[in-house]
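Of the protein chains in this complex, all but one are displayed in their positions.
By written order: A and B. Residues from 1 in each chain.
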Amino acid sequence: MNELLGHFNYYIVIFLMMMGLYMVIASSNLVKKLIGLSVFQASVFILYITFGKITEGKPPIITDNVDVYSNPLPHVLILTAIVVGVATTSVGLALIVRIKEAYGSMDEDDIHDMDDKDDFQTKNNRSINE
Amino acid sequence: MIISLLSDICLLLGGIFTLTGAIGLLRLPDFYSRLHGASVTESLAAPLLIVGIMLDTGLTLDSAKLVLIIVIMVVSNPTITHALCRAAAHSGVTPKMETKNTKEKQSQSETEISGKESK
Partner (left out) sequence: MIENLHLIIDVCLLAFLVLIAFAAIKITNLFVATMLFGIFSFVAALLFLDLDAVDVAFTEAAVGAGFSTVLMLSALRLTGAIENAKHRHSLLGLFIVGLTGAALIYGVTDFPNMGDANAPVQLHLAPEFIALTQEKIDIPNVVTAVLASFRGYDTFGETVVIFSAGVAVLLLLGSGHVEPKREPEQNMVLWIVVKPFIALILIFGLYVQFHGDFGAGGGFQAGVIFASGFILYALVFGEGYARKVVPASILPRFAALGVLIYGVTGLVSLLSNKPFLDYNALSSNPVSGQHMGILLVEAGVGLAVFSTVLLIFYSFSGVNHNE
C-alpha cells in the first residue's frame, strides 16, 4: 500500500500517456490526433516534474530560513519543452489548414482514399498511352 | 487570533459558495441560467477566498498584489460573462421559456378559465 501511494503519480501519468497515444493512433481526424499528441506531451511533463519534487521542499527560489528546495533542473528542462511543444503544435495546425484546403477533408481515411485514387488514375493513364 | 478566525471563516465561506456555483452549473436547466449561477463563483467566492488569504498573510507586498488580483477579477469576470451571453445570443441560443411547472400552471389556468366560462 505504501508502495502504491509512493508510485501513484507515476501510474496515473503512464495511464494519461497511453490515453494520449491511443488518441494519436486511433482517431481518424487530424485535429484530434494533434490534441492527443499534446495530451501525451503534457503527461510527460508531469512525469518529469514529479521526479523533481521533494516532500518537505519549497519552490526553488532562494529565500531565508528555507533548507530544502525542490530540484530545479527538471523545471528548466520542462520550461523549454513546453514552449517547443506549442511551437510544433502551431506548425502542425498550419499544416492541417493547408491539408484541408488541398484535399477538402480533415479525415485521414478520406485523404488516403483520395491519394490512392490519384495514384490509380496516374497508373491507368500511363498504361493507356503506352 | 481574531484575524486568524476571520481568515478561516472567509476561506470556508469561499469554499461553500464555490460549491454552490458548481451545483448551479450542473443542475440549472438552461444555458443562461447556468451562466447566472456560475457567476457566483467568480464574483463572490473567489474574492472571499483571496480576502481569507490576505488576512492570513498580513500587511505585506503580497497583500497589495492580492488586492490587485481581486480588483482585476471583479472587473473582468462580469465582462466575460457578458461576452459569453452576447456570443450565445448571436449564435441563436434561445432561453428556455417553459419548464414542467409553467406547463402545469398553464393547463391549470386554462381549466379555470374554461370552468368560469361554462358557469
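The working rule: contacts are C-beta pairs under 8 Å (C-beta built on N, C-alpha and C of every residue); 3 or more make two chains touch, one makes a residue touch a chain.
The shown structure was predicted, so the numbers you read here are calculated from the model rather than taken from an experiment.
In the full complex, chain A contacts the hidden chain through residues 2-3, 5-23, 25-29, 31-32, 35-36, 38-39, 42-43, 45-46, 49-63, 68-76, 78-80, 82-84, 86-91, 93-98, 100, 106-107, 109.
On the side of chain B, the interface with the absent chain consists of residues 72, 75-76, 79, 82-83, 86, using the contact rule stated above.
In this text, only the chains that are shown with their structure count from here on.
The mean-CA centres of chain A and chain B are about 36 angstrom from one another, to the nearest whole unit.
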